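First, the structure itself, so that you have it in front of you.
Omission of a single protein chain aside, the complex is shown with its protein chains in their original locations.
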Amino acid sequence: MRTVVPDGPSGRLPEAWRFCVGTGRFDLALRRDYQDSLALVQREIGFRHIRGHGLLSDGAGVHRPYEHGGARRVRHSFTYVDQVIDAYLDLGIRPFVELGFMPSGLASGDQTVFWWQGNVTPPASWREWAELVRATVAHLVDRYGLDEVRTWPIEVWNEPNLKDFWQDADRDAYHRLYEVSAYAVKEVDAGLQVGGPAISPGSDEWMVRFAEFAVERGVPVDFVSRHAYTSGPAQHVPFGVHQTLAPASGLLEQFATPRRQLAGTPLADVPVHITEFNSSYRPDNPIHDTAFHAAYLAPVLAAGGELADSFSYWTFCDVFEEVGIPAAPFHGGFGLLTHRQIKKPTYHLYAFMARMGEDLLARGEDHLVTRDAAGRVTVLAWAPADVTGGPAVDGHTVRLSVPIGNASSAFELRSSVSEEHGNAWAAWCEMGRPLSPRSGQLDVLREAAEPARTHRGVPVFGGRADLDLTLGRHEVTLVELTPVVDETPPWWDERRLLGLEPGPGGEGR
Amino acid sequence: MRTVVPDGPSGRLPEAWRFCVGTGRFDLALRRDYQDSLALVQREIGFRHIRGHGLLSDGAGVHRPYEHGGARRVRHSFTYVDQVIDAYLDLGIRPFVELGFMPSGLASGDQTVFWWQGNVTPPASWREWAELVRATVAHLVDRYGLDEVRTWPIEVWNEPNLKDFWQDADRDAYHRLYEVSAYAVKEVDAGLQVGGPAISPGSDEWMVRFAEFAVERGVPVDFVSRHAYTSGPAQHVPFGVHQTLAPASGLLEQFATPRRQLAGTPLADVPVHITEFNSSYRPDNPIHDTAFHAAYLAPVLAAGGELADSFSYWTFCDVFEEVGIPAAPFHGGFGLLTHRQIKKPTYHLYAFMARMGEDLLARGEDHLVTRDAAGRVTVLAWAPADVTGGPAVDGHTVRLSVPIGNASSAFELRSSVSEEHGNAWAAWCEMGRPLSPRSGQLDVLREAAEPARTHRGVPVFGGRADLDLTLGRHEVTLVELTPVVDETPPWWDERRLLGLEPGPGGEGR
Amino acid sequence: MRTVVPDGPSGRLPEAWRFCVGTGRFDLALRRDYQDSLALVQREIGFRHIRGHGLLSDGAGVHRPYEHGGARRVRHSFTYVDQVIDAYLDLGIRPFVELGFMPSGLASGDQTVFWWQGNVTPPASWREWAELVRATVAHLVDRYGLDEVRTWPIEVWNEPNLKDFWQDADRDAYHRLYEVSAYAVKEVDAGLQVGGPAISPGSDEWMVRFAEFAVERGVPVDFVSRHAYTSGPAQHVPFGVHQTLAPASGLLEQFATPRRQLAGTPLADVPVHITEFNSSYRPDNPIHDTAFHAAYLAPVLAAGGELADSFSYWTFCDVFEEVGIPAAPFHGGFGLLTHRQIKKPTYHLYAFMARMGEDLLARGEDHLVTRDAAGRVTVLAWAPADVTGGPAVDGHTVRLSVPIGNASSAFELRSSVSEEHGNAWAAWCEMGRPLSPRSGQLDVLREAAEPARTHRGVPVFGGRADLDLTLGRHEVTLVELTPVVDETPPWWDERRLLGLEPGPGGEGR
Partner (left out) sequence: MRTVVPDGPSGRLPEAWRFCVGTGRFDLALRRDYQDSLALVQREIGFRHIRGHGLLSDGAGVHRPYEHGGARRVRHSFTYVDQVIDAYLDLGIRPFVELGFMPSGLASGDQTVFWWQGNVTPPASWREWAELVRATVAHLVDRYGLDEVRTWPIEVWNEPNLKDFWQDADRDAYHRLYEVSAYAVKEVDAGLQVGGPAISPGSDEWMVRFAEFAVERGVPVDFVSRHAYTSGPAQHVPFGVHQTLAPASGLLEQFATPRRQLAGTPLADVPVHITEFNSSYRPDNPIHDTAFHAAYLAPVLAAGGELADSFSYWTFCDVFEEVGIPAAPFHGGFGLLTHRQIKKPTYHLYAFMARMGEDLLARGEDHLVTRDAAGRVTVLAWAPADVTGGPAVDGHTVRLSVPIGNASSAFELRSSVSEEHGNAWAAWCEMGRPLSPRSGQLDVLREAAEPARTHRGVPVFGGRADLDLTLGRHEVTLVELTPVVDETPPWWDERRLLGLEPGPGGEGR
């Protein structure tokens, strides 16, 4: 059966998939490898915002208590903050600000999270926290301008529903943190956007309570946020974990939850940001590096924009240290890119999305079809990804009839990643999994990471071209069809390439 | 039948194939597109020298007669010469100097060659010509150092055996030009290398006479040079020509001719430089743009180094104006690259050669096998290219047993260009042959120009791996085999990727 | 006497000075040195448009007649046009299109201008000319978009009032050329801007007649244009000329002429573009390279914007070949930059203008004062430039009272070029005028080309700072005054830098 793609658009393809992307802790953005990776990502994908932890942790150096004249004072210092945000803006990406974690000089306890020891206790002084938030936001407005900073969502803390991230997972304390922070932000400018509660999956009731709290007390909430992951418990091996995964549809269900929860409440219309999502929540699960992973997430990227205002892939690169310093180039990191910019299959899923058109023509369980203003029709198709370990399908077919317009032929460019192609992880395994690849090996891995590309001319009949796509194991493929304007001159005769059918004239030399 | 590649090298792979490359006229090297192309070529291929016409033509502005105090004087000006040669050295390539053509202010007549009108008449004053040569060479030595310039061969004129390039193809006049020029060069420094006669195919007797002349008169000759082409008469169409081609073996025969001719003479041991070669001598023959062309030249690059000290592909890029300004991105230019750096299949033939190792293990009619110091074995193989228009072979096989050493497996990376892959010309034809491709189309053409790449692990038995290569139409393929050092940790179990065979421990979240 | 600069702006500083800049012939824009120069100019000055000759001359390769099927046909080819204009837009500058000169394949005669032989005869076929114009403009619209191209003025020919530039300086023939061209442009889109007559100084009546002709026949004229130069007859020496100059006020008078001439006519309100201006019209007059030249033009840049909508400095760099290839790094070229980006004093005049604010506070005979949105007050001041060879003034003073606002001090940064500083030409003379400077000498010349810079804190009383500027010979100086926000901490005590006034505590080590 061939699916007939309508000629008219059913709407715009939402940009929720690229509204935001995740990153390792704030000061890692000072690294060259990080910035090289971000430059590449921005050139080929083009996210709008970037969100990560640690803006207020010690590694960013903002909160600097000192004594002078016998009194405790605090300098707010933005040496690193400026360097990072200047770099972001240079690279065409804006902060999605996360307020956290607690500076050790302001913390009420010494509980920390991660290898890099982010303090997760409430402030010892709510006044000093409010001042820290106000000073930080005011500095951003002063340096980057109010119009600019009004476009940066500001989220209060991260996953306060987990004891690891917020001491005792104390909801009342979080509500207080939210309230104090939100007012501190609004004190700088009422037009700034503040939101929460940034919860992880598994505590859906927090969203409801957060909404009740906010409405009850009239605390400003410009957006709500939560996270989405589908992995089961971690099975540890040295330097890594394995986990079961729920089907990808589970991510879409999580994306949809806040709107459903808030329907009918005063917060029904605020934007919903999924400020983190991925399959596994672990930065050392090798599934992130695989071709499976791209096929698994393809339907999520294709459809997620109908359910939330953004869903932010956690994270754009492997420069990340939550469980320590990565000890191998492929180590199951969240990144779309490894250290040193080897593209993973999921990178290409995003790069393919970035080549889709603005107009949505069709969306199915294994395909998405769009068209851009110049008439280029783009098909994203994917093979099924089975989380139950069934035999992977090799040879899944997608058959479409695609509207092309008046041309008599179309130029088709097809780009694919699969188990066979665009799969640097597989190449690395075949190489013997070198922990410390040489310069030449890195080059080979970068080459192996490129999608397979084919092209051909496609006949158009009645304004339509037929596509019969056969997909390999875990293949994600992008087909771009451009109507052909034929400029072939009348004298062109391919048969004469080797001079074998001489024309009338000849020239001696 | 499987060819068994010996484990020990039979010698070094000669570097004759990369010793020199051709270029359009001197002042085109001032262009950014040219320099961008050369930078790319140098990064991925790495030629040692570059040779082209026009150093002394008006466009380079060297010979500048003027009057002062009632007398004719000449300033030798190097404004552009310095810019070009500075750029060459910055890009890691050295000049192969060609002395020519005649500055109009020194010419005895007004006959010119090419759209850009290089004057091809003898000097009006032999003394002033000698002074021009001496001053130019002295300037180079002064600016770049004697040690450096002694490595630059200096060739006198271009194809003087053709009436188009040297008035009346007057051999005696050429011999005089050679003698005057050679002595002018040696006057600067006796250690500089000078040579000729830079003849085109079809006048082999010129080489014999040149040698007789030089020996008889004791004129210094540090190398001899000639050109090699295999195309028949031009059959003109608008903006192009078609020509028959002789088999590629004809190029090897031409390469071999000088040594054969000079055997037994006092010039028997001077280096032989093939200072130009290609299939067609026309810059508007579309055969240059095809996959056929790479397959046609592959055996020439593989074997030519046994026959001559260098053979210089004419030319590295399409920035070239001998028959006028190119009127389409693919127009049959000589270049390995089109304007704006779209790689042609022949570019990849050279890039593949650049990845070969130093030690020659085997050479056959459809393959070349080398090994580098790190133990990487490299196979270049090619499908037959039939100039008689017979049906192109699809499925040519090359079967080899390759020595790998002690590893139990090898990592294989295979890169191919053919009618199907790495063939931007084909993509351009499918696009409708746009004369003025948009920015997006240029990007697609650059993507389509990349080789197909595959990789896999190859088992090694008894220190050997079996290769069974099947080649598509006009395919040229590079196979790189690297012995694997296995760093896979003992706990790795691929089946656990999806968490389905849980290990002993589990972690909650 | 101290001039009191008003605190309120008297208007905006017009951008006429940077609306357009001149360039050598079209295909020189393909050069790397040219593009490197333009990149530098755009980074530090930022012109809006660029105008030069030769878009339709043979060197750009647009008009390509051929025969097919027994008939003459013409291909319009944009290989080089695309490369150049793509580069312009990448560098943030837009074409000011000049239609000319005549392609040799369309010319009615063989009269040429310049070393590079631009054909200056009327078309052999007016129809084919119209088609050439239409096809060229249509291509631009197709490639760059109508909105974009509507911002590019399109000027018909160059200096038709001179026999060297238009055969016989035939006014009627020019009017016909204008009419045919203007209609060809408007045929593509009525919103495109077309204008003329692009006359040189000395034929003012041409403007009047052009207006009469256009009005009489209803030919579209979206702007008028002329040139302005102040030099006398050329006194030739080898590789150069000397000329007397009229005072710089003569340039302002020429700028003002079109508006005066057209007052009261239907063309009274069309924009007036001075599409070329300079002191000397010769590309080999060393005056262009001097400190005198910057001081000479300073009052012109400061005031010209009140008289015309643009005045385009001829030209931004020395990559220029009208009288042949430059034979020395300083050769009297028009450029703001020499080959290889050595900045001339006039470059800095423009770079200083680019640092002026938007609001005009004051303009005097030796100064211009502006303020930007951030409160930075900027003073451009200049010493007098005497064209009569009187003794150059060393020690000219400019005394101003400048409004600063509420700060108690201002930070002053002063940048100057003069005979002593920022004068690479003087350094080159002291070096012995090397025709072919070595790499190290080029570095020294680039260093010598930088302005002298000083800075200091300036006290502010009553919201005002007093400036007492003393200017050296031919000095042009830029003073930037920024109100100080003092963040010096209370504990800072400069006297303790060397630890000599110990505070209460000490630390052992």
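When the chains are written out, they are named A, B and C in that same order, and each has its own residue count from 1.
Quick note on the criterion: a contact is a pair of C-beta atoms (placed from the backbone, for glycine too) under 8 Å apart; a residue touches a chain by one contact, two chains touch by 3 or more.
As the structure is a prediction and not an experimental result, all values here were calculated from the model.
> For the chain that's not shown, point to the residue among C:126, C:183 or C:411 touching it.
Looking across C:126, C:183 or C:411, the contact with the absent chain belongs to C:411.
> Kindly state which of the options C:151, C:249, C:454 or C:470 is in contact with the chain not pictured.
C:454
> For the full complex, which residue in C:69, C:391, C:462 or C:499 touches the chain that was left out?
Within the whole complex, the residue contacting the unshown chain is C:499.
> So that we can see where the missing chain sits, which residues of chain C does it touch?
With respect to the unshown chain, the touching residues of chain C are 202, 231-239, 241-245, 281, 286-287, 290, 292, 387-389, 409, 411, 413, 415, 420-421, 426-427, 429-435, 444, 447-448, 450, 452-457, 480, 482, 484-489, 491-492, 496-500, 502-503, 505-509.
> Over the whole complex, note the residues of chain B touching the chain we left out.
Residues of chain B in contact with the hidden chain: 68-69, 489-491.
> Contact with the hidden chain only, please: which chain A residues?
30-35, 59-61, 64, 66-68, 73, 75, 77-80, 82-83, 86-87, 139, 143, 238-239, 324-329, 339-340, 435-436, 438-439
Going forward, only the chains that are shown with their structure count from here on.
> Using the contact definition given at the top, which chains are in touch with both chain B and chain C?
A
> Among the residues of chain B, which are close enough to touch at least two other chains?
If we look for residues of chain B contacting two or more partner chains, we find 238-239, 435.
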